[in-house]
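Here is the structure we will look at, set down as structure tokens.
Every protein chain of the complex appears in place save one, which is left out.
Each chain gets a letter, A and B, in the order it is written, and its residues are counted from 1.
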Amino acid sequence: MSTMLLQAKNICAYYGPTQVLHGLDLSITEGGITTLLGANGAGKTTMLRSVCGMVRTTGEVRFRDQEIAGKATEDIVRLGIAHVPEGRGTFVRLTVEENLQLGAITRGNKAEIATDVERVFGYFPRLRERYRQQAGTLSGGEQQMLAIGRAMMLRPTLMLLDEPSFGLAPLIVQEVFSILKQMNRREKMSIFLVEQNAALALDLADQAYLLETGRVVMAGAAREIREDENIRRAYLGY
Amino acid sequence: MNTAVPASKRRAYEAPAYWRWLGFLIVAAIALPLPFLLKNFFIFQLTLAMVYAIAILGLNLLTGFNGQFSLGHSAFFAIGAYTAAILMDQYDVAYYWTLPAAGIVCFVAGFLFGLPALRLEGVYLALATFALALAMPQILKLSPLEHWTGGVQGIVLIKPNAPFHLPLNPDQWLYFFVFAVAALLFFCAYNLVSSRTGRAIKAIRDNPIAARTMGVNLSLYKSLTFGVSALYTGIAGALGGIAVQFVAPDSFTFGLSIALFVGLVVGGVGSIGGALFGAWFVLFVPNIAEQVSKGLAGAVYGVILVFMIYLMPFGLAGLVRMAAMRLARAKR
Partner (left out) sequence: MELFLHQVLAGLATGGIYACMALAIVMIYQAIDGLNFAQGEMAMFSTFIAWQLIEWGVPFWGAFFLTLAISFAGGYMIERVIMRPLHNAPILSHVAMFIALFAILNSGAGFIWDYQVKNFPTPFGTKSVIGEGLLSAHDAGMIGATIVMLLFLFLFFRYTRIGLAMRAAAANPESARLVGIRVGQMLALGWGMAALIGAIAGMLIAPVVFLEPNMMSSILLYGFAGAVVGGLTSPAGAVIGGLMVGVIENLAGTFIPVIGRELKLSIALALIILVLTVKPSGLFGRTVVHRV
């Protein structure tokens, strides 16, 4: 039985006076890929931001048995959680090199960092070509790769990804997703993936949660959900 | 999520119309009897407060509703004042005609300044307007223009008498005159802001790229907004010049721009009513500061301003807005 890497209990999240999440319970298994599905506005992004302390929340969030709810984002990140946000959050005015270096800014060992940069290039050769270019001039797909690369530079235990397929051509999306699978296997990196594209996500993930207007309406093994036609048609529309 | 935005969550400055009329009536009820109860000097101070309110409103139209940043509105205030002064002094134009004249001149000036300034964003626009504000006193002192501007010494004006032999002294008459002009201008501003043009202007503030893709002609609207904003401030300048009976280059320094800006922030950006509070703040608080400590007047003013910003980061209007929202939520 794999251990729970992250456990969220009774999460309620608020944007100002508006409540967006209503008592979510969620766990992420160590070493696995968990996906959070749902329509636009269901609260998926909010859930990710709650984990990282970017939104006002009540409830418990335990990472490796440590309570992280209420901590500052930067402190949560330093515990080993990398977040690839909605819109990628690239430092557009800085170069690709600087973006990657920033991913590792909290680490000290220069040799290890250099190795990690090479590893990122291994996954994303296109970034090596653009190494000294201003990040804002990269295409959407390349920026997504850069964002994931930057997250990798933290050597995270858990990587959070917010709609990595957004705005990308189907071929690039497949490329990115297969790379995520490789990362999960090779680096033993747990992944928590928020996606609107249910088919892709269920293909990749081990566990799945389905969110609807701030509540979990379904949870279980991704394979089961993928293979159950009734559930798919009722909740996922295909 | 498919919940429509409930009325309680709509921003308070789009409050229902009857609130605004009520507010106006309350203000009028307090303001109108005052000239009969106060000494001339205080009437003069209140008149000046209304003048500043109009000027701050002008700045608000630009910054608050269109998101463009100006530290140079003292220049338009000056242009309005000098237009009025020159017309009255050299061409014997009646004081009430100087207002539309000042308005038009400033509209054109603002529009023309807006055209190149458009291309600048944030900090750069602030710097350009900063330069404009500093340049204006210098330009007004230029020797070749002395024939019109009166050079360093400026132009002296005479306060108009009440028309139709009304039993009012010049200070009282001017107070009512300015009040009427202010009311008219505020009314026009409300209409402008809630009109289709107003929505386009706000759209530019909120998301310029999206606005452009939806067919809003960015250049035109931005320049027009600059023009209208300058128009308001120019009319205020004209009124100010008449009230003070004097225009001179050093009355329109960068310090005035700062005062207008502070008035805007304290009153609340994006709020038309806030302009009144802002005007009151920048006119009277420096005096209060001086009373507290002559040597440290500036420091006291600064400290008061700091507290204002902490307590009301969105200005008085922001505070009112939040209170209204809390009230509306409590009702449910």
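Structure notes:
In this text, a contact is a pair of C-beta atoms (placed from the backbone, for glycine too) under 8 Å apart; a residue touches a chain by one contact, two chains touch by 3 or more.
No experiment lies behind these values; they were computed from the predicted model shown.
Screening A:Thr29, A:Gln101, A:Gln174 or A:Asn197 for touch with the missing chain picks out A:Gln101. Among A:Phe91, A:Phe121 or A:Phe166, only A:Phe91 touches the chain that is left out of the view. The chain not shown here is touched by just one of B:Phe130, B:Trp148 or B:Phe246, and that residue is B:Phe130.
Listed for subunit A, the residues touching the missing chain in the whole complex are 52, 54, 72-74, 77-78, 82-83, 85, 89-94, 98, 101-103, 105-106, 134, 136-137, 150, 154. Mapped onto subunit B, contacts with the missing chain fall at residues 63, 116, 119-120, 122-124, 126-128, 130-132, 134-135, 138-139, 141-142, 144, 209, 258, 261-262, 264-266, 269, 295-303, 305-306, 309-310, 313-314.
Note that in this section only the chains that are shown with their structure count from here on.
Centroids built from CA atoms put subunit B at 49 Å from subunit A.
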